[in-house]
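One protein chain is absent from this view; the other protein chains keep their places.
Letters are used for the chains, namely A and B, taken in the order the chains are written, and counting of residues starts over at 1 for each.
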Amino acid sequence: MSMRLPKQVGEWIKRDKEIHFTFEGQEYKGYEGDTITSALLAAGVKVLGRSFKYHRPRGVLSLANHDINALVTDGMDTNIRADVVTLSNGMQLKAVNTDGGVIKDKSKYIDSISPLLPVGFYYKAFHKPASLFPFWEKVIRKAAGLGIVNFNYPRINKRKLNAFCDVLVIGAGPSGLSAAISAAENGLEVILVDENQQLGGSLTYDYAGEEAAQKVLSDLVKRVSASSNIKVYAGAYAAGYYQDHMVPVVAADGITKVRAKAVIAATGAFEQPPVFHNNDLPGVMLGSAAQRMMHRYGVKPFKTGLVFTANAHGYRVALDLLKAGVNVSAIVDLRAEGQQDTQAIELANKGVKIHTGYCVYEALPFKGKLGVAGALICPYDEATATADVKQAVKLDCDGIAMSAGWAPAGALLYQSGMGVVYNNDIQQFVPNRLPKGVFAAGRVNGAFALEARVSDGLRAAAEVANLLGKSVKAQSVMPHQGTSPSHPYPFVHHPKGKNFVDFDEDIQIKDFINAAKEGFDNIELMKRFTTVGMGPSQGKHSNMNAIRILAKIRNLPVEKIGSTTARPFFHPTPMGHLGGRSFHAHRLTTIHAWHQAAGAAFVDVGAWSRPAYYQKAGLSKVEIVQQESLAVRKAVGMIDSSTLGKVEVCGPDAAEFLERFYTGVYRDQKVGRSRYVMLLDELGVMVDDGIATRIGQEKFFVTISTANAPAVYREMQRWLQVWKLNATLINVTSAYGVINVAGPKAYQVLSKLVTIDLSEDALPMGRSTEAEISGVPVRIVRAAFVAKEAYEVYMPSGYALNIWKLLLEAGKNEGICPFGTDTQRLLRLELGHPLPGVDTDGLTNPFEMRAEKALEMDKAFFIGKRSLEIIAKKPLNKALVPFVLPADYKGELPQDCNLVIESGAIKGRVTSVAFSPSAGRVIGLAYVAMHQAQLGNIFEIRTDNGKIAKATVVHAPFFNAE
Amino acid sequence: MKLLNCPVNGVRPLSEFIFGGECREMPNPETSTDLEWASYVHYRDNAPGIKKEWWYHSPSGTWFIAERNTLSDEVLSTYLHGKAPAKNTKEQSA
Partner (left out) sequence: MAYQLLKYALGGEYKEPRFFRDCQTPKKSYDAVIIGGGGHGLAAAYYLAKDHGITNVAVLEKGYIGGGNTGRNTTIVRSNYLTPDGVNFYDASVKLFEGLSTELDINLFYSNRGHFTLAHSESAMRTMRWRAEVNKHVGVKSRVVGTDEIAKACPQMDLSCSGKSPIQGALYHEPGSIARHDAVAWGYARGADSMGVEIFQNTEVQGIDIKDGQVQGVQTSRGYISTGKVLSAVAGFTPRICKMVDLKTPIVIHPLQACVSEPMKPWLDTILVSGSLHVYVSQSSRGELVMGSSLDPYEFHSTRSTFDFVEGLTSHIVDMFPFLSNVKIVRQWAGMADITPDFAPIMGMTPIKGFYLDAGWGTWGFKATPISGKTMAHTLANDKPHDLIHSFRLSRFEEYELTGEKGAASVGH
């Protein structure tokens, strides 16, 4: 039973290319260019899906990307919008949200029990008794949702592009096309976006039969393609408006982020359904949907139908239907005065019966509500919004086209900060305040007549040109003439309800009335209580009607009701598009490849990837770490520390800068000496530590811990600007590689590579020296972070790998062992050095760390000093202490962050703990209460499994490194 | 995405910048009372309005001051710390 019409002028399908697919197990064919819906309708299929809540059969409503009741799945993808997604060969489609198929859906009984489910029913049931809620919840969750997600759906990374233009025109209808052409003619670079593949907007279906209108369209389209200043993005939608005129444009292959100097929204209007009993039956559709079907896809919407209207558009729809061979049994016009134009006369002349001051009281279903069997029409009193049912007449039909009004597609304008006013001449909200650089044109701006839409586009383009520095004559637009395109109250109340306002969420008129009765009588509360506009179509066909109903309920003008906020996105947008290719950037040292080849297990430290340890077959991580640490204690090890933050502070005030920035004294520091630096924040909280080496009278070389380096360097820059000192900062983090050679044989190994004397006498702790390794200048610093006998070797980072290899070779006989950060953690713990961020948290002050030594409180100023003076007056609550477990401890090993417990109360926590093979026992650092902190005190740690480990406070370092 | 005008590098997208908080005058640590100091470090002028803020242009390492309306997100001017445009001084003295 084909509904396909003969070839239409301007149709979007290619009849020479057949496409085969199945729907609900049945085979069908369509043409290239068909949407899933149009192909199914052409094949005579009317029931496309089931509704969300009541599981009522539904067909086409808008054919404009808000037919939420016609979502299908192809088994892999789901929630596919049949009304706009084009057909492709081999599709095997099923409606979502059915239990046993779209016709036999076992959940259809819900429709018949709907009186039990009034608005907000789920707030009023299932919670008593509380013990049963989990059961009901399972039932409800089973009913929730639409499509079933396929967990095997592949990850799709979509590209993202940036584009820039003078003016972005959104919408390629008559006003958008005119605006784009005019802007381009004024020398502006234009991007023109339209969600359809074909330009023309409503002119591709409305007025589609009229020669004059067709000429306007083909002329506009020709001029657009001829213009070199216009870039067209067809089949792409503007997803939202974001600050500073940024509009993401979403196409099938990815998102283009368009940044424009000005934006013209020529986004048109959404047709709104009049509301009557059974207005949701398959076969009842918007007039514009019927027109789209006929003119774009060459499909007859129904055989015999009537047009339920309240504006001039309905009459054009009726003429189109007639032309397509539909038997138009009547025009039912809600307005007492009807329509007095040429179309009305033409229709009357063609014998179409026009009932003015009438409504469709109900659509009559045929069996199973699978379609329309007829309509009951009766007189309607606009003043009281009541139908005179006694005079009802039954008309036979298999379809109803509805045209009663429009809602501006103003989402992007709202997002930009538009203010609106309600225009009574057209019964529509129109902009009365737009932010700088944002313009509206066409129906969204209240221009409905074709000429008005064209001239409104020209007007907007002229305003844009003048804003962007051109001098262009202002354009004027004729105010609206004739009848209103929208009816103020196209609602027919019915005792049985089922007169749907929101098709996504199955919301009827009485739901609004009842919600208002319960006190949800402002638009935002009503939206939340009824869930109107919260479905996937985001209120495109329901928000305006909800506002009109509420205005009536509250007896207020529509504009007093206001509207809900229009949030992005204009159309739901896939996460793969939005996320794009996700990047996870790592910084690698110049020795990284060697680490990799040596089997390093890597760990993220800040942005860096660092070896945690070097894997060895058959050994656990703990065993490896112990081996590596023993190598350092007994012979020599080396670690790639190139990730350390490194900053040169240069200039006459370099020392003064450090004095203010860090807690210690640097003024009297001699060249060639290194000192510990500790950074606090203004609250006196410990932030970071490192080493400052004076490498010249006016030059310090400062290290920052790897993870903190970017933030600390930023703070250095900020304070330098505030203090206005005569100093410069140079971030040399990536310029230098660092290799730390540590252990009793470090001296021996390193000495093989340099000519200078590295002995304890020549280079004691805290000294630094310049040297050369294989012709490469290096700096060697004696620092004792992981071992007493340790050298930090700094070299230009390009030479780090080479020197690393030279060290390996030089240390062969000594058994030099590369080690990673896990081992480093153990080694520094053995020395008792707290690690910022591990042994401190976001509130730790230096007193709690017992780091008074690092503070020079006699200095005039350092960051955090004034706060420390205040803190020093208060009793200290806790202190960081080194502890050991008994040498024969056999219990569960305590973990970092296990708690210190005394008499059932939390007194502190372990911050670092490990078995030290060098100390021969478990050692650690912990915060304890002050009364527990004295040397030799025994305190209790509770392990993961609730066992108690008795720990003794000791002195660090934990071992004697003979 | 918002745009911001770095006084050194010109207009760049917001993703290149790091917000550094309100730019506040430190009271003299030697003469301020404990309470005044505690108030300085903890409390903020947090009602909406035009604020002087620190912003950092990350790729170039430039700290600067932005005068921004925290209610509308409009940036009135940007300049390096201590180098407020002359126009502003005039307005203040007028």
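Rule of thumb we're sticking to: contacts are C-beta pairs under 8 Å (C-beta built on N, C-alpha and C of every residue); 3 or more make two chains touch, one makes a residue touch a chain.
Since we're looking at a predicted model, the values are computed, not measured.
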item	value
Contacts of the hidden chain among displayed chains	A, B
Candidates A:Asn89, A:Asn150 or A:Gln391 - the one touching the absent chain	A:Asn150
Sole contact to the chain not displayed, among A:Tyr122, A:Phe164 or A:Phe366	A:Tyr122
Option touching the unshown chain, where A:Lys496, A:Lys616, A:Lys724 or A:Lys853 are the choices	A:Lys496
Of A:Ser867, A:Ser918 or A:Gln932, the residue in touch with the unshown chain	A:Ser867
Contacts of chain A with the absent chain, listed as residue ranges	52, 77-79, 118, 122-130, 133-134, 137, 140-142, 144-156, 240, 242-243, 246, 248, 257, 384-386, 415, 493-496, 510, 513-514, 517-522, 524-525, 528-529, 535-536, 538, 552-555, 565, 567-569, 572-576, 578-580, 582, 584, 603-604, 683-684, 837-838, 841-843, 867, 870-871, 874, 895-899, 901, 906, 909, 942, 944
Hidden partner chain, residues of chain B it touches	1-2, 14-15, 18-19, 21-22, 35, 38-39, 42-44, 46-48, 51, 53, 70-73
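The definition used in the following text is that only the chains that are shown with their structure count from here on.
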item	value
Chain A-chain B separation of Cα centroids, rounded to whole Å	28
Touch list for chain A against partner chain B, complex	242-244, 246, 257, 682-683, 713-714, 717-718, 721-722, 724, 731, 860-861, 865-867, 869-870, 873
Touch list for chain B against partner chain A, complex	1-3, 18, 20, 29-30, 32, 34, 37-38, 41-42, 54, 56, 61, 63, 73, 80-82
